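One chain of protein is taken out of this complex; the other chains stay put.
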Amino acid sequence: MDKVKVAILGGSGYTAVELIKLLLRHPGAEIVAITSRQSEHIADLHPSLLGRLDLRCEPFDPDALKSKGTQVVFGCLPHGTSMESIPPLLERGMRVIDLSADYRLRDVKVYEQWYKETHHDQKNLAQAVYGLPEVYGDKIVGAKLVANPGCYPQTAILGLAPLVANKLIELTGIVIDSKSGVSGGGRTPKLSFHFPECNESVTAYAVGTHRHTPEIEQALSDVAGAPVSVIFTPHLMPMDRGIFSTIYATLTRAVTEAELVELYRSYFADKPFVRVRTNPPATKDTTGTNFLDVCVKVVRGKVLVLAAEDNLVRGASGVAVQNFNRVFGFDERTGLM
Amino acid sequence: MDKVKVAILGGSGYTAVELIKLLLRHPGAEIVAITSRQSEHIADLHPSLLGRLDLRCEPFDPDALKSKGTQVVFGCLPHGTSMESIPPLLERGMRVIDLSADYRLRDVKVYEQWYKETHHDQKNLAQAVYGLPEVYGDKIVGAKLVANPGCYPQTAILGLAPLVANKLIELTGIVIDSKSGVSGGGRTPKLSFHFPECNESVTAYAVGTHRHTPEIEQALSDVAGAPVSVIFTPHLMPMDRGIFSTIYATLTRAVTEAELVELYRSYFADKPFVRVRTNPPATKDTTGTNFLDVCVKVVRGKVLVLAAEDNLVRGASGVAVQNFNRVFGFDERTGLM
Amino acid sequence: MDKVKVAILGGSGYTAVELIKLLLRHPGAEIVAITSRQSEHIADLHPSLLGRLDLRCEPFDPDALKSKGTQVVFGCLPHGTSMESIPPLLERGMRVIDLSADYRLRDVKVYEQWYKETHHDQKNLAQAVYGLPEVYGDKIVGAKLVANPGCYPQTAILGLAPLVANKLIELTGIVIDSKSGVSGGGRTPKLSFHFPECNESVTAYAVGTHRHTPEIEQALSDVAGAPVSVIFTPHLMPMDRGIFSTIYATLTRAVTEAELVELYRSYFADKPFVRVRTNPPATKDTTGTNFLDVCVKVVRGKVLVLAAEDNLVRGASGVAVQNFNRVFGFDERTGLM
Partner (left out) sequence: MDKVKVAILGGSGYTAVELIKLLLRHPGAEIVAITSRQSEHIADLHPSLLGRLDLRCEPFDPDALKSKGTQVVFGCLPHGTSMESIPPLLERGMRVIDLSADYRLRDVKVYEQWYKETHHDQKNLAQAVYGLPEVYGDKIVGAKLVANPGCYPQTAILGLAPLVANKLIELTGIVIDSKSGVSGGGRTPKLSFHFPECNESVTAYAVGTHRHTPEIEQALSDVAGAPVSVIFTPHLMPMDRGIFSTIYATLTRAVTEAELVELYRSYFADKPFVRVRTNPPATKDTTGTNFLDVCVKVVRGKVLVLAAEDNLVRGASGVAVQNFNRVFGFDERTGLM
């Protein structure tokens, strides 16, 4: 079978380099172009790629991408910029898997409220599929535009899905306390990510205002068939990568921990990337993989869910490849195991 | 004024070395003895003390300590061992500030339930004072036996005290999600604290079973004048020191964030070691100090308290010196600023 | 083509888990057995393997390994233990790639002097091949017993090979200053690798006595055709993995940096895992890969070589797979790119 020709928009950041490494190992993908404002060799931007990919970045040009036979474009641009670049690609018949937030929220008003920006591409938003394969799997097959999910939301949505699907918890007041490595903040230097500032330290940020809140609520409301609201608090940890979410919810009826473990095992039985564990996972168990580890506990009448993932793989580029597999009909695990 | 003669039990761990450094700077304290099973020079156990303290550790011998004129003993032994060593010291008229958990819980049954050990010293337990100066300050003055508080509990108790004292939150179902550096686990090598295991990783431990739970509840119940119950989840962070607790509670009546900030400022106005902040603190802001930083937020009808401290200073040895100051009539800040 | 049936001795450590991950991706290898003193499931020893390898460890039994059709055994045991376990495997016709030091030093006296142990298997030592493919490549093809090289030596040997092969430096007094992540010290907890001890700290160890010294000298003497002697100083860095060696040698004749870069490029032209760079490499550029990055500089008449690798991949399990490829006739890069 011919390989799918792939382009990447925005090659200079952490999700791009992670995606490139995954695609280089994928038997069904061929990287034909990478765009970046700097026309540098990709190994000058990411020395780890030296000897692995001999490609020079090019300016963004939809026609040039098309003429190279590009079938699918992975968007690694910031939100706001994404919705400017993606429409001309879709017009030219290329598929898009967008890692930004621009096509994740169905309701433009919610987007504009949380992102403080006007949405310029409502047309394509209407056909975008939220790319969380374990929940929206069938819709992703053959999709033209996949909105790749955020890093934090995946831990929250998958961690809670079995509970809300089975009406086992109250749908308001759910507490999601998340801890993330620094790579989640991107590659642009700023004081809060300066090594001697964030090393050997823990802090919370965007308390009550983080943009992943509505994304979590939208997906969980879909699963519940009713509105869900959460309190989401992200924290910055002194490590490169990894997200650990500790989730607290109130049970609607008495249920044992053993029953919940069984429920989780059953719910995720055919989901190869979700590992149900009986002990708390450590983010390190998931580093470099597309696994999302979950553990469910009952403590004093509350249910606790512990969920861990690698924020750059499962949280971004790995799930993007998982979506790629679904879009193009590969086995979901191809290139990811 | 003559210096108070001080001895330290159990010189080999992290709280001991931190305490020694604090006491060396204290104008009113003189270290006359340090006990340890190994009769090593203290600088062989802790090379950082080379050139700062020329003292050889000695075996535990209450009479020997007494004969050196020891007025107060800081206990840096593990729980269980502490309650064996402390009675003979009290009998000989020495005061004790115990950093273990053995004298913290007034109810022996609660101790035995959580610590899975029989309590052997109920007599002295009855007269022990819980050494959290901001809450039990007057009782500590002149006390014979101070039970120095745990590291996690201080963040939870001080973080919540203004709220429970003013009946502003529901007293059950309070969520305390705490993140700690590795030094909190002590100095004995074990796999979970082996560098390549815990570095670059986050995990939760002792979910629903951590022994600081009843300690938090006892103190908060005192403040509330009614039973308080909490869900406490500790996490291990890849850093040496620092605790960050994120606390979630349900408001009993509508109150603004500004009102809460004002309440906190007022509550801690005469407490020099609690800093009320309007932005989330970082543990690094407190490293090496006896400060406990708190920040209160209202998010979607819940109140969030963020509290940060250095687990070895504020969380153990610093508050022990603060207690020492109260016991012996020094200004609370002596040697700590 | 049938897959080569592989067994691993000593499944509980870091080189074993790294090797397992590499072999799981290798199209020509099948893991049929893993031995360990504990008969645990491999995912209990290494939670990261959950869902990736369903195999229970077994006690060491050469006949059992043979009966499973094992063609090659990777030894991940400590030195001393290795030379006890390997002879019965060779007798039964299995090939061995040994990651310990037991078969690296041709001269038993040198082994016994540095390792302070009697060597019990001189017979097989005589036929062992030192498994540094870039230097001893042809000898490895079809070898029965490969002594996989040490982590530090590879940076020193490959970093200096072009210089000593071309008689460009003096062969005595070469300074090798190496910096390693903590995983190089193995997985057994001890105080020096306890997180709060080695985090946020740098120190040197085994100054003048490290056992990799004679290994470096043996290989460089082979390349030079004359005795080479080095001063080797290892240091411990607060990070999981990575080795960076800074090497200082005295030029025997005037040569420009540009000429040396050209020489290195030419020397490593057909070595896919050595990347010659003109700027100092960072260990992070090599993390998770089998690459060894080298950079050569001339400073005030001395030549400096900077060499970086991942100590667990290139330094141990990756080069073991590279050796496996040579032994069994696969392309050298199989499973490693």
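In this document, chain identifiers A, B and C correspond to the written order of the chains, with residue numbering beginning at 1 in each.
We take it that a residue touches a chain if its C-beta (ideal position, glycine included) is under 8 Å from a C-beta of that chain, and two chains touch if they have at least 3 such contacts.
Because the structure is a prediction, the values reported are computed rather than measured.
Colleague: Tell me which of C:H46, C:R95 or C:K179 is the one touching the absent chain.
Modeller: Residue touching the absent chain, from the options given: C:K179.
Colleague: Of the residues C:L292, C:L306 or C:V327, which one touches the chain left out of the display?
Modeller: Residue touching the chain left out of view: C:L306.
Colleague: Please identify which residue in C:V32, C:V110, C:V141 or C:I231 touches the non-displayed chain.
Modeller: C:I231
Colleague: Taking the entire complex into account, which one of C:G28, C:G184, C:G242 or C:G335 touches the absent chain?
Modeller: Looking across C:G28, C:G184, C:G242 or C:G335, the contact with the absent chain belongs to C:G242.
Colleague: Tell me, which residues in chain B touch the chain that this view leaves out?
Modeller: Chain B touches the chain not shown through residues 24, 47-48, 50-52, 200, 272, 275, 277, 281-282, 284-289, 291, 293, 337.
Colleague: If the hidden chain were put back, which residues of chain A would touch it?
Modeller: 14, 181-183, 187, 189-191, 193-200, 238-241
Colleague: Can you list where chain C touches the absent chain?
Modeller: Touching the missing chain: residues 173, 175, 177, 179, 181, 197, 199-205, 207-208, 229, 231, 233, 235, 237-242, 244, 246, 248, 250, 280-284, 287, 297-300, 302, 304, 306, 308.
Going forward, only the chains that are shown with their structure count from here on.
Colleague: Can you give the rotation angle that fits chain A onto its twin chain C by Cα atoms, in degrees and rounded to the nearest 5?
Modeller: 180
Colleague: So chain A and chain B: same face meeting same face, with over half the numbers shared, or different?
Modeller: Same; most numbers are used by both chain A and chain B.
Colleague: By number of C-beta pairs in contact, which two chains lead?
Modeller: Highest contact count belongs to chains A-B.
Colleague: Hey, how far is the Cα centre of chain B from the one of chain C, in Å?
Modeller: 46
Colleague: With chain centres taken as the means of their Cα atoms, state the distance from chain A to chain C in Å.
Modeller: Computed from C-alpha means, the inter-chain centre distance equals 36 Å.
Colleague: Taking each chain's centre as its mean C-alpha position, how far apart are chain A and chain B in Å?
Modeller: 40
Colleague: Two-or-more-chain contact residues of chain A, please, as numbers and ranges.
Modeller: Correct list: 200, 281-282, 284, 287.
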